[in-house]
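With one protein chain withheld, the remaining protein chains of the complex are depicted in position.
Naming follows writing order (A and B), and every chain is counted from residue 1.
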Amino acid sequence: MNLKKIKKVTVFLLKKISISIIAILFLSVLVFFMSRLAPGDPLVSYYGDRAERLSPEEKEHALERLGLNEAIPNQYIRWVNNAVHGDFGISYKYKQDVLEVIEGRLINTLILGGIGFLLTFLFALLLGIFCAFREESLLDHIICNVGTVTSCIPEFYFSLILILVFSVNLKLLPSSGAYALGQSGSIQSRLTHLVLPMIVVVLSHLWYYAYMIRNKLLEEIRQDYVLLAKSKGLSKKDIMYKHCVRNILPAFISIMAISLPHIVEGTYIVEMVFSYPGIGTLSFESAKYHDYNMLMVLCLITGIIVIIGNNVGQAISEKIDPRMKTSEIVETTEVTKI
Amino acid sequence: MNKDDILVDVQNLSHQFRLGKKAYVKAVHDVSFQIKRNEIFSLVGESGSGKSTVARCMMKIYEPTNGNILYDEMNLCNKEEWKKNNKRIQKEMQIIFQDSTSALNQRMKIEDIISEPLRIQHVMKGKSELKNYVMQQLAYVGLDESFLYRHPSELSGGQRQRVAIARAFGMKPKLLIADEPIASLDVSVQAQIVNLFQHLQKEHDCSILFIAHDLSMVKFLSTRVGVMCRGHLVEMAPTRELFENPIHPYTKALLSSIPIPDPILERNRKILTYTDDTNLHDMVFAEVSPEHFVMQEVGCES
Partner (left out) sequence: MTQETELKTDKEFKLVGLNYRNPVTFEHKKRSIWRERPVASLCLLAVIVLLCVFCNLIMNHEPTYMDLSNCNVAPNKAFFFGTDTMGRDIFSMIWYGGRISLFIGVVATLISTTIAIVYGSISGMAPMVIDDAMMRFTEIMLSIPTLLVIIFVQAIVGKQNVVVISIVIGITSWMSIAKVVRTEVRQIRKSEYVIASRCMGASFFHVLTEHLTPNFVSSIMFMVVMNIRGAITAESTLSFLGIGLPIEVISWGSMLSLSEKALMTNSWWIILIPGVFLVTTLMCITNIGNYIRREVNLSESNI
């Protein structure tokens, strides 16, 4: 690797990172100002019902203590200052340091979201290959129709139905929480609580990506090199796994990266319905109760995940297909250089 | 040359394209010529010599980096004059492109394609009047009524090019710029289109800037010819004079490459080559004999 290439790569990375940082800053400004402008009283979340009975001086005092009586741009600057030093403030509702509250919940969301994400794409790949093999057969048609139906069901509705069937009627699986009371270490308890939310997260997105993979594979099979391989005597399985799947993998990975925000959103909704103690429920709560500090950090985390996903996906897709590059430089022989 | 005769006066036109950050390509370098009224002026040269760029600069598709283009004594490169007169100029100058497929919108019907410039410039009022006029234009180019409702994809190459010609002539232009209109057609269709040009030019009394690289068509059609080589205009003369008495070595080489439709002469034909060992930047465009201009070294006699 010569110096020029290293330079090119570093410039590329720096560009992407700087754009991402600008995006995150923009996001934080947007969220900050919007949350301050939204009607509703943060004091209520801090003091509960007592907030309404506070006298004006006590209110002033409380606002000053929480730092809410300054002009909004000043508040933002102060927040950024603190944030850079690692202090993200106190959650009004939980009366603890924001990072502490999030820490406890982050792992739950990562388990649900992360494993869900991986399982979705793994099953999507397998299902797509399965359907591509048996194109136009009865099984394929059935799976396609069933898949279309499942992809149309909104996540919250799916969760409701599953709760109705499995928790309320059959009483097989628990319907809320991440683990039974006091059993945070027990793997079995965690697993039983994970089953239903995981089914929802995976199934609601599965068919969308499986269909995409199925179509890509079908396109790939119609290429000329497959005809050549078949005439050479390769078996169907070999062609599929050794050639076609490998060729669509880069596109598949870029789709995975780009669909990250979509799946994150889905996970949040599922968490809400199942009262699963993760970042999703935390976000909705903080939005409802105007818990500003918490909301900022959560938005930042979500935003960072989404931006990273977008950038990675874009970088991969630009690499695979140079036509997608936004800037093109044409090099010809007859060029006068300044 | 009488001043009233001149329709277009291109003076020292230069245009360069930027590639990336620090590189540029000089497509047209200091080209000057005039086009008289009611004449067909041809620009010939090999691919990449800058002919299309000249045409597009004249139509203001590209903003020329240097030079002036005077149309009927209005300077097109001057922003204020352009703004004042652009409506009139857009009516009187029309262009026909090389590739008829991409020059017509596949989703529009032929009727809409031909009537588009008339609608933009609000020339006609009333749908029936417009339709009659469009049918007239179609008849001029030799297509019948049934073509009104078809789409470009249902026509052959020659028919599409004729529709493009009808669209251009519909505005009754004074200057028509034809950018290699016959390059992508087969020989029999080429002959039809060239006949059509001749015929329409006489009927409508307009000037045509005809860009081509087929010298025999150029010989048949044009009044005066200009030869371009790598962005420079190397020779310009009336057609007969150019073909009988070429002076610049590039023109000689170009003319010697035309195949002769006579087996004996063809076997004895010698093809000259042109090596560009002279620096074209040191040359000056001088008048050698009446109306015959050649690019020569400074101070050289013919």
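Keep this in mind: contacts are C-beta pairs under 8 Å (C-beta built on N, C-alpha and C of every residue); 3 or more make two chains touch, one makes a residue touch a chain.
Since the model is a prediction, treat every value here as computed from it, not as a measurement.
Note that of B:Lys60, B:Lys131 or B:His213, the residue touching the chain absent from this view is B:Lys60. Annotation: of B:Arg107, B:Lys127 or B:Arg267, B:Arg107 touches the absent chain (contact as defined above). Touching the missing chain, out of A:Asn82, A:Ser151, A:Thr192 or A:Asn247, is residue A:Ser151. Contact between chain B and the absent chain runs through residues 59-61, 86-87, 90-91, 93-95, 97, 99, 102-108, 112, 116-117, 120-121, 139-140, 142, 146, 154-156, 158, 167, 171, 188-189, 191-192, 195-196, 199, 203. Where chain A meets the chain that is not shown, the touching residues are 19, 22-23, 26-27, 30-31, 34-35, 37-40, 148-149, 151-157, 160-161, 163-164, 168-169, 261, 264-265, 268-269, 272, 283-284, 287-288, 299, 302-303, 306-307, 310, 326-327.
Assume only the chains that are shown with their structure count from here on.
Our note on geometry: chain A versus chain B, Cα centroid distance of 57 Å, whole angstroms.
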